[in-house]
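Note that one protein chain is taken out, while the other chains of the complex remain in position.
Our next item is chain A:
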Amino acid sequence: MGCSSSLPDRSSGRLVGPNGENGGASDAKNLRVKLVLLGDSGVGKSCIVLRFVRGQFDPTSKVTVGASFLSQTIALQDSTTVKFEIWDTAGQERYAALAPLYYRGAAVAVIVYDITSPDTFNKAQYWVKELQKHGTPDIVLALVGNKADLHEKREVSVQDGMDYAEKNGMFFIETSAKTADNINQLFEEIAKRLPRPAPPSSSQNP
């Protein structure tokens, strides 16, 4: 007799197994997702994530709050859950060459720029190109214009962000980590766009 048959729910946790790096699913109802954050330093990558992680209120969810690695689980309307394992990357130029070590195997890349800084928008486009070339083949890309609360200082128009994202088949959103605007929407949208593993009816993954 095996525990694996008597405890299907738990044993499935193992299925994340052999290569847990693929952002793979624990099972069809509970996804576990590796999400990598890219963007220039100072665009507020970490603030977005902190907002997201601290803003969620679900006493049953297990939250890991570190300075650079965070995880948070969200429940979707179709009663599935998605656990985001969020890998922050150092945005300074001198570390740019190290990014592949982080985005390898990521299921989602969130590329952040600051709407008050065209330079960071250029840098975001650089990351988009790099991920299109070297990222996981079916990676979900999200382009995020942060600091949307700073209207007066805006230098990148909403239209520019939207156009660029559309041209590259990405999801686009403007957020404000400061006011929490669109933060949850960002992650919920990503969750909806994730490729789903085989439907629950086909009992086992191959």
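Here, a residue touches a chain if its C-beta (ideal position, glycine included) is under 8 Å from a C-beta of that chain, and two chains touch if they have at least 3 such contacts; residues count from 1.
Heads up, the rule we're going with is that contacts and distances are computed from a predicted model.
Peer 1: From the list "Nucleolar protein 14", "6-phosphofructo-2-kinase-domain-containing protein", "VPS9 domain-containing protein" or "Proteasome subunit beta", give the UniProt name belonging to the chain omitted from this structure.
Peer 2: From the listed options "Nucleolar protein 14", "6-phosphofructo-2-kinase-domain-containing protein", "VPS9 domain-containing protein" or "Proteasome subunit beta", the omitted chain resolves to "VPS9 domain-containing protein".
Peer 1: Touching the absent chain in the whole complex: find that residue among A:A28, A:L50, A:M162 or A:A180.
Peer 2: Among A:A28, A:L50, A:M162 or A:A180, only A:L50 touches the chain that is not shown.
Peer 1: If I consider the whole complex, including the chain that's not displayed, which of A:L76, A:A90, A:L150 or A:A180 touches that chain?
Peer 2: For the chain that is not drawn, the touching residue is A:A90.
Peer 1: Could you please point out the chain A residues that touch the chain left off the display?
Peer 2: The list for chain A reads 1-4, 7, 10-11, 13-14, 16-21, 37, 41-42, 45-47, 49-50, 62, 64-69, 71, 85, 87-92, 94-95, 97-98, 101-102.
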